[in-house]
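Every protein chain but one is kept in place in this view of the complex.
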Amino acid sequence: MTVFLLRRLLQAAAVVLVMSLLVFLGVYAIGDPVEILISPEADQIERERAIQALGLDLPLWQQYLVFLGRALQGDLGLSFVFNEPALRLILDRMPATLELAVGATLVALVIGLPLGLYAGLRPHSPVSKGILAGSILGFSLPTFWVGLMLIMVFAVQLGWLPSTGRGETVTVLGMRWSFLTRDGLAHMVMPTVNLSLFKTSLVIRLTRAGVRETMLMDYVKFARAKGLSPARITFVHVFKNILIPVVTVVGLEFGGTIAFSVVTESVFAWPGMGKLIIDSINVLDRPVMVAYLMIIVLMFITINLVVDITYSLLDPRVRLEGKS
Amino acid sequence: MGGCFRAALSGAVLAWMLLPGMPARAQELTMAVGAPVTSLDPHYHQLSPNTAVAQMIFSGLTATDGHARIVPDLAESWRAVDATTWEFRLRPGVRFHNGSDFTAEDVAFTFQRVPNVPNSPSSYAIYTRPIREVQVVDAHTLRLKTAAPYPLMPTDLVSVMILDAETHAKATTEGFNAGPMAVGTGPFRMVSHRNGDRILFERNEGYFGTPPAWQRVTYRMITNDAARTAALLAGDVAFIDQVPTSDLAKLRGDARVALSEITGLRLIYLALDHARREASPFVADNEGKPLPRNPLQDVRVRRALSMAIDRGAIVERVMEGAAIPAGQFLPEGSFSYVSDLAPTPYDPEGAKRLLAEAGFPQGFRITLHGPNDRYPNDARIIQAIGQMWSRAGVRTAVEAQPWTTFIARAGKQEFSIFLQGWGSSSGEGSNPLRNLTATPDREKGYGASNRGRYSNPEVDRLLGEAMQELDDAKREALLQAATRVAFEDVGILPLHIQKNVWAMRKGLAHGPRADELTRAQDIRPAGATR
Partner (left out) sequence: MSSTAAGSPLARPQAAAVETPLRRFISEFAESRLALFGLGLFLLIVAAALLAPWIAPQNPYDLAQLDIMDGRLEPGSRNGADTFIYWLGTDDQGRDMLSGILYGLRISLSVGAGSAILACLVGASLGMLAAYAGGRTDGLIMRLVDLQLSFPAILAALMILAFLGKGILNVVIALVVVEWAYYARTVRGTALVERRREYIEAAQCLALPTRRIIFRHLLPNCLPPLIVVGTMQVARAIALEATLSFLGLGVPITEPSLGLLIANGYEYMLSGKYWISFYPGIALLVTIVSINLVGDQLRDVLNPRLKK
């Protein structure tokens, strides 16, 4: 196990390194930040000064080495636009995105699990078919479109919820959170629902599929034969069994949710990381883009590693040593 | 833990009390802008939203009114003492937000800081570079020496916000963004700043000019157009800028909303490939083979393309009335506007005849490029032009891309004909002439945005003379002459000049600005006198 762990860690480090190169090259292939950032009225001399000030006069490999050297010391560079450390900018915005993503995950579980369970237990009832058809809406409607519809209905027409923004926040542990205030919660409702749409569909479908398969398993038949109540069978035996894959997937999806919050955040003017990255892409703020992508990469790799390890512990048939 | 809970509780109570956007007290304003403010350091990054916020916190020696005319600000008056010396008399008794006195030393300090802000992606040094020497005559008199006659000095200094020599001696950009350094002489003090989200201001009670109508201002950034309009309709904000043209009709008919508009200074035009004599990359004959010579070198072809565009239709149908057809850089009433240079009338038959005369009776094929996220309706405008040209016999393909990739390619002369916009912030003709149609010249600093590489010695000569001329009337005549030559030669192909539109809840009034800036001091309760 230790050997396996060590090897995975080494591999993860290699992935991070390769990824840093790819990200760097990818980000540096798009456009010319000086053209975007500089005032249109700037003359040629001012343009040359800006290129130098941003360190863009060096050859690409030198820029990469400078970046790598600093990155090893935990410094991902200064934002071109804000002249502040890119890492700090992102960490500042992280709580906003985290609470949105956690909220969306909770909504998905709270709505998705019961509906999926029902649809799995009664696969042929019209309600189940309705649930399943409804879940298709969750991933076929474009997020940005649903977001605007929500705003139009609940903020503009009905006036129940604030249209955009984050509302009042409270500082806890040095970070600003909005789920602790009433106003903040009201602001969170629509973006959270918007972001959870896809995830909810996913949970419904996974739960339904899991329940249908598990109900036919021998141990469920035995439980029935033993005369256990249907409720006990459903909630203790079946539920416990399907929870593992569902939670695994939701865990894996968490990173994706954070990445995908880009669209939701820009529709709802939610000042999170996703909004920051879209703004940064629009002005080609390369240090922020690179730092953001590196953070995402690290996060995903960590999640994957944890999932794989849990997996091998849970299911002895999958031996991750991968020797044949 | 108890502390956390108490904090949460008090936060909740606070949240109850301060529902944002509600006009709880008459002197509070919540406004939303479409472009994010990136820095509160007035010398770090030259960008319209930054300028607007800087003008709320700081002041310059000179300023512009809603029609881009120069007016006094921290300087009460100015004059050219001789050909290379400008003298500014400063307003006495002005204090910074922290009580520090404003004197000529502060101006000298500011001019010294401007070119030396570290890491600046777009500095204001272009406005201070002509100054060779700053002479502090007395506490409220200042002389600026230039190497050559420089008539644009008062115009340029509008952009330079004055800092305090004592307060800002060691100021960093971070210090401004965080708040402690955001100390100026402007109508508002900065209270707090949440990057990319909102800035809170309160009134500067000691402001030397007209006191603003608002005790507190929340300046929010909502970049998504539809979300911004929705926030106004929902009453979450009371004022928005950059109203999307698609919402204009609806907002005009909404009794809860009022609009404020003015013809702006931004010209939308097509730049043409003047750099290549031989084949241009996106022009081909009707079989798709490259043409041996670049037809855009022929003034008859350029004129024909201009005649084939129905500017009225674009203004009415695409811009939904939020623009005026253009035949030159600036709208009527501006300094150096040429009164008899009208927009080219729509004449598709005449265009076909001119094309035939130029040797293209069957037309040719061309690709029109443009951005899709930069100017209002940019991608729609180029499609509409594509329709018109195709009907006039020039088979047009249309390609729109995000500004980030578009502008890099345009800067490398990769396109044959492409859509651009230019905001003449100074409101006079030398600005677009120097940047868009002058032959690119590093030493003079001309033509840096001339991406089509238009070059005409006559335009250059007239402009050169104008830039040495301190007499306003003579300078205007020279600039008018240069403008006429450039447009009769179709150096660039003008389309329309945008109108700037703001929308607000009924009960507010706004003094619109031609330079597109959105500032809280321009908004008042309706009925109040300015």
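Some points to look at:
Read from first to last, the chains carry the letters A and B; within each, the first residue is number 1.
Heads up, the rule we're going with is that contacts are C-beta pairs under 8 Å (C-beta built on N, C-alpha and C of every residue); 3 or more make two chains touch, one makes a residue touch a chain.
It should be emphasised that the depicted structure is a prediction, and the values quoted were computed from it without experimental measurement.
The absent chain, not drawn in this view, touches the displayed chains A, B throughout the complex. Residue in contact with the omitted chain (choice from A:F144, A:F179 or A:F239): A:F144. Between the chain not shown and the residues A:E46, A:E99, A:E253 or A:D279, the one that touches is A:E253. The hidden chain makes contact, of the residues B:D65, B:D373, B:E458 or B:E488, with B:D373. Interface residues of subunit A with the unshown chain, by the touch rule above, are 11-12, 14-15, 18-19, 22, 26-27, 29-31, 129, 132-133, 136-137, 139-145, 148-149, 152, 156, 198, 202, 205-206, 209-210, 212-213, 216, 244-245, 248-249, 252-253, 255-256, 259-260, 262-263, 277, 281, 293, 296-297, 299-301, 304, 311, 317-318, 322-324.
Residues of subunit B that touch the chain left out of view are 225-226, 229-230, 233, 244, 246-247, 249-250, 313-314, 317-318, 372-373, 379-380, 383-384, 386-387, 390-391, 395-402, 404-405.
Basically, only the chains that are shown with their structure count from here on.
On the subunit A side of its complex with subunit B, the touching residues are 30-47, 49-50, 53-54, 78, 80-84, 89, 92-93, 148, 151-152, 155-156, 159, 162-172, 180-184, 266-269, 271, 275-276, 279, 281-284.
Those residues of subunit B lying in contact with subunit A across their complex are 4, 7-8, 11-12, 14-16, 18-21, 36, 38-39, 41, 44-47, 118-123, 125-126, 129, 173-174, 177, 194-198, 220-224, 226-228, 230-231, 233-236, 373, 402-405, 407-408, 411, 422-423, 425, 431, 435, 440, 442, 445-446, 448-449.
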